[in-house]
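Here the structure is laid out as structure tokens; the discussion comes afterwards.
For this depiction, one protein chain was excluded, whereas all remaining protein chains were kept in their positions.
Right after this comes chain A.
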Amino acid sequence: MFNNIAELVNLAETQNKKIYEIMLEQEMKATGLSKDEIINKMKENYTVMKAAIEKGMQGVTSKSGMTGGDAKRLSAYRNSGNYLTDYTLISAICYAVATNEVNASMGLICATPTAGSSGVLPAVMFAAQEKLQAEEEVVINHLFTAGAIGYIIANNASISGAAGGCQAEVGSASAMAAAAVTEMAGGTPSQAAHAMAMALKNMLGLSCDPVAGLVEVPCIKRNAAGAVNAFAAAEMALAGVESRIPWDEVISAMYRIGLSMPIALKETALGGLAATETGKCWREKIQ
């Protein structure tokens, strides 16, 4: 059993295992299900994640009409070959937006950890899968790495925007993705934990201020930011960069920031972007 990141890394290192193996074993104990049953359940999540990305890239529009079509734009931009950074990064941006546009259009998604932050993890994992030419099975395994991190954050801090702001949703998703992609790229459990901590630190204080209370603006584009941030943290960790603040202290900082954040910035649509002139106009238009 593990209750925090330090215990998780310690278990993995002393048994010479990957983080995902430790998570799988714990899930088997907690549910009584077999390894195959658990992996097959995760495979269903994997399939839904992949289908959402494909659907989003074809172009969808949200129920309110406020958002949509940007993943299609990003996909065409990527296919043009004429982009600023690199294929993996532009793919991650495209996939994150695609998933969240599908969410806003009432399409089928897998909450990771929430519906509003559902684009980050699939974006990072599928963009990295192409880069590393990883088998489907390898990606599914590392979704357990992401889950282990999310499980610890959810139990020691929060994954709810109403309770902890967007740092608890996209921030947690970014931290989960950073650890998973670091391990998938060959990083050690400790490097994965550093990636988690660095990703989360970069998202601390992020408010949840959705326009008209809808899971659209700024949520969709923030998922792209969470994905890119996960890659930045993973690259740093794989290069040997370490978080100066210990892993679990970063999670507790996120929790305390969430508690002290004003209500207007915690999913009430009363502050931040929701309270701008344009934000208010959208609110009236939708009602």
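In this section, a contact is a pair of C-beta atoms (placed from the backbone, for glycine too) under 8 Å apart; a residue touches a chain by one contact, two chains touch by 3 or more; residues count from 1.
Just so we're on the same page, contacts and distances are computed from a predicted model.
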Among "Biopolymer transporter ExbD", "Transketolase", "Phosphate transport system permease protein PstA" or "L-serine deaminase", UniProt-listed name of the chain not shown: "L-serine deaminase"
Residue among A:64, A:188 or A:252 touching the omitted chain: A:64
Listed residues A:109, A:195 or A:208, member touching the removed chain: A:109
Hidden partner chain, residues of chain A it touches: 3, 23, 27, 30-31, 38, 41-42, 44-45, 48, 62-64, 102-116, 118, 121, 143-144, 146-148, 150-151, 154-155, 159-160, 162, 176, 212-216, 269, 286-287
